[in-house]
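Every protein chain but one is kept in place in this view of the complex.
Moving on to subunit A:
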Amino acid sequence: MSDSKYFQTTKKGEIHELKEELLSQKEDKKKEAVKKVIAAMTVGKDVSMLFTHVLNCMQTHNLELKKLVYLYVMNYAKNHPDRAILAVNTFQKDASDPNPLIRALAVRTMGCIRVDNITEYLCEPLRFCLKDQDPYVRKTAAVCVAKLYDINPELVENQGFLDILNDMLGDSNPMVVANAVASLTEIDEVSKTEVFMIHAGNLAKLLAALNECTEWGQVFILNALCKYTPRDSREAESVCERVAPRLQHANSAVVLSAVKVLMKYLNTVQSPDFVKMYCKKMAPPLVTLLSKEPEIQFLGLRNINLIVQKRPEILQYEMKVFFCKYNDPIYVKMEKLEIMIMLANEKNIDEVLLEFKEYATEVDVEFVRKAVRAIGRCAIKIERSSERCIQVLLDLIQTKVNYVVQEAIIVIKDIFRKYPGKYEGIIATLCANLESLDEPEAKASMIWIIGEYAERIDNAHELLGSFLESFKDESSQVQLQLLTSIVKLFLKRPKDAQQMVQTVLNMSTQESDNPDLRDRGFVYWRLLSTDFEAAKAVVLSEKPLITDTTSQLDDLLLNELVSNISTLSSVYHKPPETFVAKLKGLNKRGLRVKDEEDDEEPDYVDDDNLHNNHGNNNNQHGGNQQQHHQQNQQQQQQQRQGSLIDLGLGDLDLGSPAGSSGGFNSPYGSGGGYPQQQQTPPQQQQSPSDLSFLSFDGQQQQGGGPQVQKQILIGSDKGQGIQISGAFARYNGRVSLELTLLNLSGAPMNKFKIQFYQNSFGVAPVEPILNCPAVDNNQSVDVSVPITSNGQIVQPLNTAINMAMMVLPSQAKFYFQMTFPYQVLFNEGGQLDRENYLSMWKSIPDQNERSKDIQIRLQQFDVDSISRRLQSRNVFEIVRRKAQNQEMCCYSVKTDNSIYFLVQLTFVAQSRVVRCEYKSPAVDFMPLFEHTIDLLINNQI
């Protein structure tokens, strides 16, 4: 207490003293006092009580003192708006002072005073200063417009300042142009309308100013050039020619911005020679970035990473400059490694491997690990080098350095996957290092290897057995892998593993809290207990080959990042709106690309390709027994594995499971840990055998536009306050998912991700990350998610699509299911002419023909109206024939994934039954198609 009291008295004394000095008549004394005040301000002391006193010193002709006072006012005006008004008069007076320095100072400072009621006083002086004869004043005023816009956008728009700014692009002083560009760019970023358009007219002005302005101005102008899309190749070439000299600039920001412009404009250039020449020009400046400060090197490398992915030819011969120096900071080393892997090819691989091998003996553990991984990735990337890579890895294993060995085993597992049957000879060496493994990933990899090659490893059962002893203490990654490997071993060598497999299944299903493990246990258990051979086919099936995609960004994201070269976005490798809050949302820029940071939602991302592949295997070779089981598991599994879910449409036997065939106790029989066994899960009621699952709610689509009636997918009670409703729609040849999000959660949301699990239609959102305009509490927003149908198609057919959605920033996740209306895939280009129709009809074998009598449930109908309705849904009439009392129409339908359906409808007069005969190469989809036609005829969708 006494301390603080003491402190206060001193402070009071000090303040008092300052007040006295500020009132002094001598300017020198005043100056000293103001300096003291500012000193106090800097260290965080509150000197706002001196506001009026300091303000009084403003009326002076001493520039130094004036600047000090302005500095103070800027800092405190926000907290004392009422007093700041007192300064307005002086500001206005100063803004018309004969000295340009004072004019500029006044405008600059007024703009910094973020007090609403000062802004109106600012407008007039600002208008004069924007047209001032002194360029220093003009350039200061140009920035001031952006300041004012930040406080009061309407005012700026109403006062016509934006037009003045646009006019300033033609100013004679390059500095003024640069600031006008900077201001406009900034305003454009936050404004709802396009305020900064580059067109042929001002493009020339900008290019002219580019050569003369300061390096910082050059950066602004170059960035602005990226907003413009050249009209033709010639224009693009001429801009490239003007920009290229900037590559020689000493300032790395100018260089990177110039690279960004070139990368963009070269897309439009048609002449390959020109492109080649400019690619060559970009290489040396990029390499030069690596001889600058480590910070700049880091930025350079992050950008080079993108450039190499986009245009690998630029740096293809520059491998050596990416070799790590021993004193590089770790973040630089890591980036260099990444780029070395990207640039590695058959020619330079020997050199690169030597480097990696050196790095693997360095001190920094993190770096060493990455180097070992890099060797493995090269092996996968370059087939010819795999032999040498394996040799290097074996050398490294000999060092017995714990983390090197573990890392090597992880990559060797990947190499096995890539080149099956080639390097199994080294397994013995790997097994010799079993005891040094203590990290989950390495353990899991080793266990996978043992399981995969169980027939070659004599003591595989002993090895796995030793892992099994500590099963309960292992991480889930290891547990899952151990389970799978023991099952594999059992399938290969039943005698050796019978006891073990029983133990591991028991432990997984009954003693584990991990739903993934439990589910996988159940899957295997059912599989093994039903049909040993089928289990073999599933578990031991051939695995799809892997490729090295660790560092590959997908094209959309890459293009977006390339267009953001030199910005923070290119350093984080994230699209701007994922970390910049105030960018324009959906309104202007449209939908955004996927976020690469998959680890944000581990729930529905398969980050472990090992396990994922097992899922796929099951899926591809799935016999009936398996589906049967998985149908039961659907509810639990759907949150995890897309591939396991979509197997719903098989012949279902929901009765008790088949008896034990391998001497196992069925987990069901024991009444053990499978809670869903008795109650039929809701999905199962969509039993596919009677196609009743196809009964849509009849409200999915009406009219031609995307105005669709949406069904509620997630109620606000389940969705943590967010209600989601949606429906699929086709409009103008595009399929989309129309969603309405109603936010009742109380917190604003501004973004969401959506993911479709693999489904029978191969549909998926074009871009999984979506921006929606920020939705405040109690507001709703409509979002249209474009859908593509190029995804992987999963058999057998199931119309339900499982989806997962995550809402940001709350990160709430939802899972839901939607029935997919088949007709939205009917393509506008499905009309065949008569000959083609006939020849196609003939070419499709007769066993692909189906027929059905469709009951017309409409009150009134005629053939014309039905035909029109079908036509509006892209079921095209080819020909119509009338004969006696019946009318026959032929139709063709093509889906987005190019499946044709040819249909003949025969209407009989006075009958409510239409005979529908149809053919298609895709038998699987025929029942669905038939059902869809029925609904279309009856106008139920």
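Methods note: a contact is a pair of C-beta atoms (placed from the backbone, for glycine too) under 8 Å apart; a residue touches a chain by one contact, two chains touch by 3 or more; residues count from 1.
Just so it is clear, contacts and distances are computed from a predicted model.
Taken from the listed names "Protein DIS3 homolog", "Dynein light chain", "MHD domain-containing protein" or "Protein kinase domain-containing protein", the protein name that UniProt assigns to the chain not shown is "MHD domain-containing protein". Across A:K93, A:R114, A:R127 or A:R880, the residue that sits in touch with the chain not pictured is A:R114.
Of the options A:T119, A:Q159, A:N179 or A:N202, the residue whose C-beta touches the omitted chain is A:N179. Checked against the full complex, the candidates A:P125, A:P230, A:P285 or A:P821 give a single residue touching the omitted chain, namely A:P285.
One of A:L568, A:L858, A:A909 or A:V923 touches the chain omitted from the figure, and that residue is A:L568. The missing chain, though absent from the display, is touched by one residue of A:K19, A:K67 or A:K227; that residue is A:K67. Within the complete assembly, residues 35, 38-39, 42-44, 63-64, 67-68, 71, 75, 78, 101, 108, 111-112, 114, 139-140, 143-144, 146-147, 150, 175, 179, 182-183, 186, 189, 214-216, 219-220, 223, 248-253, 255-257, 284-285, 287-288, 291, 293-296, 298-300, 320-321, 323, 325-327, 329-331, 354, 358, 361, 363, 366, 398-401, 564, 566-569, 571-572, 576, 579-583 of subunit A touch the chain that is not shown.
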